[in-house]
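For this depiction, one protein chain was excluded, whereas all remaining protein chains were kept in their positions.
For chain A:
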Amino acid sequence: MSDIRLSKIRKDYGIFTAVADVDLHVVNGEFLTILGPSGSGKTTLLALIAGLSGPTGGQMHIGSQDVTYTPPQGRNIGLVFQSYALFPHMTVAENVAFPLEVRKWSRSKKDEAVGRVLQMMQLGALSSRKPSQLSGGQQQRVALARAIVFQPNILLLDEPLGALDKKLREELQVELKQLQRRLGITTLLVTHDQEEALSMGDRVMILNEGKVQQIATPEIAYLQPANRFVAEFLGTANIVSVSDGSSRKGILRPERLLLRTSAGTNKGVATVVSDLVYLGQTVRYYLSAADGTSFIAVRPFVGPKFALGSAVNVSWTEEDVWPID
């Protein structure tokens, strides 16, 4: 188990910068999620940490060791690819045994470790199947088993659940989180799904165009985003003026808005419900004011409802507004 320290790590492809001067300290045993849109450099950053590609600048330490130019073989990092990258000509058991074989573990130690991991990942019954005979979720488990069987210091996961359907993904999110706690292994998980990033990470790092936007706990990142990009990437954000006399803007999450029928009050901004969407447990209201400003509010499904076209007053408490820009 180790901590990871990146200082000014960058990766240029010609004139294009895929990762720009990233500073990051992941503490021992931490679960960090890396969130960013497609093409923001998430995979490139993982590849740099894994040693699959060399940085064009900066330094990297794992524990006390400088690994900036260490090849992947010397890093002892478990990596799960977005595509799983299971070896198609090997069975599940052979895939999982591979990292132990190259480490020249003895037969008995190897068999024991493989058996234990396969059982832990509920793959025991599938051990003699080829990857092509497995479902997506099973392949994902094999890839994970292969990445942890040799007791790496660090686990890197590149959109490990991206290819799975929603229900399976939610199940595996819980499993993965439990597994990480049990092993206590320093883990970096890349995702483009903001819910996944917020629900799984001890901290979340938001990337855009190769640059770090914010590194913070999920609550802080969600409620106190460092900038507009983070605010909007982590969910819906209403932009309102900050009432401190300045011309600054602030963001307000949709569940913080208070809605009342205009008939009963004259507090807040008078709007009309221009659209509404039922989302199961919640209802999402699209509200337009006469001056053209619009709001998005989310209310619990139980409780007062507002019909399409009805007049609604929108208000909020000043503490809920987080100033940005």
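Structural remarks
What we mean here is this: contacts are C-beta pairs under 8 Å (C-beta built on N, C-alpha and C of every residue); 3 or more make two chains touch, one makes a residue touch a chain; residues count from 1.
Keep this in mind: contacts and distances are computed from a predicted model.
For the chain that does not appear here, its UniProt entry gives the protein name "ABC transporter permease", which is one of "Cytochrome b", "Tyrosinase family protein", "PadR family transcriptional regulator" or "ABC transporter permease".
Checked against the full complex, the one of A:S64, A:S106, A:S132 or A:N266 touching the unshown chain is A:S132.
Screening A:Y69, A:F87 or A:F301 for touch with the missing chain picks out A:F87.
In the complete complex, the residue from A:V27, A:V102, A:A125 or A:A263 that touches the missing chain is A:V102. Interface residues of chain A with the unshown chain, by the touch rule above, are 47, 50-52, 71-73, 75-79, 81, 83, 85, 87-89, 98-99, 102-103, 130, 132, 146-147, 150.
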